[in-house]
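Removed: one protein chain of the complex. Kept in place: all other protein chains.
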Amino acid sequence: MTQAAGIVSVLTDFGIRDPFVGVMKAVMLSIDRDLRLVDLAHGARAQDLVEGEFFLSTSHRFFPTGTVHLVVVDPGVGTERKAIVAQTSAGWFVAPDNGVLECILGDARVRAVDVARHALTPLSRTFHGRDVFAPVAARLASGQLCFDDVGPEHGPVRLESSSIDSAGDEISGAVVSVDHFGNLITNIPGVEAARLAEPIVRLGGREVALRSTYGNVQSGTLVAVVNAYETVEVAVRNGSAAAVLSLAHGAPVAVRSGA
Amino acid sequence: MTQAAGIVSVLTDFGIRDPFVGVMKAVMLSIDRDLRLVDLAHGARAQDLVEGEFFLSTSHRFFPTGTVHLVVVDPGVGTERKAIVAQTSAGWFVAPDNGVLECILGDARVRAVDVARHALTPLSRTFHGRDVFAPVAARLASGQLCFDDVGPEHGPVRLESSSIDSAGDEISGAVVSVDHFGNLITNIPGVEAARLAEPIVRLGGREVALRSTYGNVQSGTLVAVVNAYETVEVAVRNGSAAAVLSLAHGAPVAVRSGA
Partner (left out) sequence: MTQAAGIVSVLTDFGIRDPFVGVMKAVMLSIDRDLRLVDLAHGARAQDLVEGEFFLSTSHRFFPTGTVHLVVVDPGVGTERKAIVAQTSAGWFVAPDNGVLECILGDARVRAVDVARHALTPLSRTFHGRDVFAPVAARLASGQLCFDDVGPEHGPVRLESSSIDSAGDEISGAVVSVDHFGNLITNIPGVEAARLAEPIVRLGGREVALRSTYGNVQSGTLVAVVNAYETVEVAVRNGSAAAVLSLAHGAPVAVRSGA
């Protein structure tokens, strides 16, 4: 069995202007003052499960084994959706049962949180990040709660929309994130694109050849690269591709061979 | 006597683009490398004492007993306003003497900071967060400074504008915060609104029935709920009420019975 490492990574769509993330940390430190709390990101688009799942899927493997990943992108708060904990060989993932953990569900055991036992009281209707997810994550990370005591086994909701489609010589996907620099980040794996001869990326009515690095083009020029997420990305060197192409989340993208 | 827990919560209106919060943390770690420093929020509206006080009033009770709360919303920096420390049974609160600590002053003992003894030298005229508040908070949190040595007892400035008014069957208040999602957050306590039969919230020329949760309405619809701050909030499910109603901080709000 993996041992809890005393580390909680925190991924939300709360932004950082409000005290919501800070209060979740307060709750966790009240349970164990010695926990290491690491902000993974709080800027996922509000209630965008696809972007939240993408951030998690491309980031979680860099954390130490035994980390607890606390993920709160929760458009269904106040409905009957369950809170779940997924256990893998890498650690634990605490989140609403809405598909945001899709990337790790294939290899995971999943339990629904017994809210009556584990939540803060009184339980609010609008902030389960504070009242349910944070206390469960903190108790798992500190070793005060073991996975088998979380609640009953549960078949989790799956997320369908983030898949890509390979038909013939073309791979179809979508923009799943637009980063701080305006880079358009797709869900098409670089390794898939690299199987095509002289790959060409098409989006927003433009075609852009896939290069090995930003440095291959002049400043201000469109370029497609395999990014640090290991997916295809369209950028403008020293500029914003989102602004130049007027594209945002969900824009369709295709990669074909230019040979 | 409460023992210092070695934890400092940090609440400012500095935003996070600049190194101001980072430098305050550097000063605190230079005093005690083992302090736990927790960002409560840095996105309070610039120099908005009402929003800063609201963030503190609704959040501080989630921290461990013995926490030092460092609050820097300081429109009067460079004037003669005092720096103060307030002590309650929960811990300590370090802030400018401008009312931003209103929520805890009722039960607190208050001392003015002896700046000549406790500030960094040279003392700047524009950044007392770094030069006065951070070193005092760090020394209190680490046990190097006890409350009685902070400076002389002091009658603090009080904040008047955040109060609500109950006249007859109507409760009047205001929007005190607009969160990351565009939810309009008022200072009207949910427990007060719940005393009315079938409560109706009026703001921006619209009337919205108070519901128990977002999940009671369709996506895109206005809804009023009691939020995680335990106050009345007007939201658009999966949208932005601030955009839909074109309202911001200070907008008047009333709750009446619809029965």
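Here are a few things to note about the model shown:
A and B label the chains in the order they appear, each numbered from 1.
By definition in this document, a residue touches a chain if its C-beta (ideal position, glycine included) is under 8 Å from a C-beta of that chain, and two chains touch if they have at least 3 such contacts.
Worth saying up front: this structure is predicted, and the values here are computed from it rather than measured.
If you put the hidden chain back, the residue from B:Ile16, B:Leu196 or B:Ala209 that touches it is B:Ile16. Among the residues B:His60, B:Arg130 or B:His154, only B:Arg130 touches the chain that is left out of the figure. For chain A, the residues touching the chain absent from view are 5-7, 9, 11, 16, 36, 38-44, 55, 58-59, 62-64, 67, 177, 179-181, 212-216, 225-228, 230, 233, 238.
Remark: the residues of chain B touching the chain excluded from display are 14-23, 25-27, 29-30, 33, 37, 46-47, 75-79, 124-127, 130-131.
Note that in this section only the chains that are shown with their structure count from here on.
Work out the mean CA point of chain A and of chain B, and you get 30 Å between them.
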